[in-house]
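For this view, one protein chain was removed and the others were kept in their places.
Up next is subunit A:
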């Protein structure tokens, strides 16, 4: 397809060079369009068009009700605001926690440890279990008479109201989500650390830098792009947590774990109010877009 550029003459007239420049530019644009076509077409059909379908449900035009009535309804609903509050508290705790743990583990598991691949794989494994099932495993583990409280009792510690107290229930959801997620996000940071040239570490070791110093001056700067990816992707996925809430707490007790995705699905499937559910989904997406935009600003991944 692309015309092959023949052996390049070194000294050519400016006009010739300009002409070649514009051919090259056209070739670049053509290639870009071709390379992007499959992804853009798939995303349009599979994500954007259905999103507009949801949008048209949330904002019903041409009925006698106001197009914004669904938003007016959810904004006047205290359970919606409670879900927003719980989701924000959850995000503020779970994201730094998971990213810090994932980063610490990635640094640990890129050292020269015997059978390092095995330990990495075992820590990654929870993501391989369908979430609906792993949540059921935790449901049994966290029962008032479950093994976790059993261990606490036999150590002489007080038992914990894991799923029966609003604060502990949110903590339980955070623990389960982190058990699933930390190994997953760690994997991307491990890949990132391995891309950092070893020579940088060797040079700084010759200069007498300790491992703490190396972490701040080599590992962290070298991880900027993968770290931005993990920050954004982890934040998004934590805004969309659903299965653990559904199985462990059903949003309770007293709305203490009513994350927005669960609140939305209750509206759609239990109450059958798909219009309010679509409106709430749009609010959720807007919150996520706002947070992610801030993250891109704070941690620019580009410098080209």
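The definition used in the following text is that a contact is a pair of C-beta atoms (placed from the backbone, for glycine too) under 8 Å apart; a residue touches a chain by one contact, two chains touch by 3 or more; residues count from 1.
The definition used in the following text is that contacts and distances are computed from a predicted model.
Engineer: Please identify the absent chain by the protein name in its UniProt record; candidates are "Transmembrane protein", "Carbohydrate ABC transporter permease", "Nucleoside recognition protein" or "Indolepyruvate ferredoxin oxidoreductase alpha subunit".
Structural biologist: Looking only at the record, the undisplayed chain corresponds to "Carbohydrate ABC transporter permease".
Engineer: Among A:53, A:92 or A:220, which one is in touch with the chain left out?
Structural biologist: Final answer for the missing-chain contact: A:53.
Engineer: In terms of residues, what is the contact footprint of the unshown chain on subunit A?
Structural biologist: 2, 4-8, 27-29, 31-32, 35-36, 38-40, 42-43, 45-51, 53-54, 57, 105, 108-114, 116-134, 136-138, 140-141, 143, 145-147, 149-151, 153-154, 179, 183-184, 187-188, 191, 194-195, 197-199, 202, 211, 225-226, 228-229, 232-233, 236, 240, 242-243, 261, 264-265, 268, 274, 277-278, 281, 284-285, 288-289, 292, 301-302, 304
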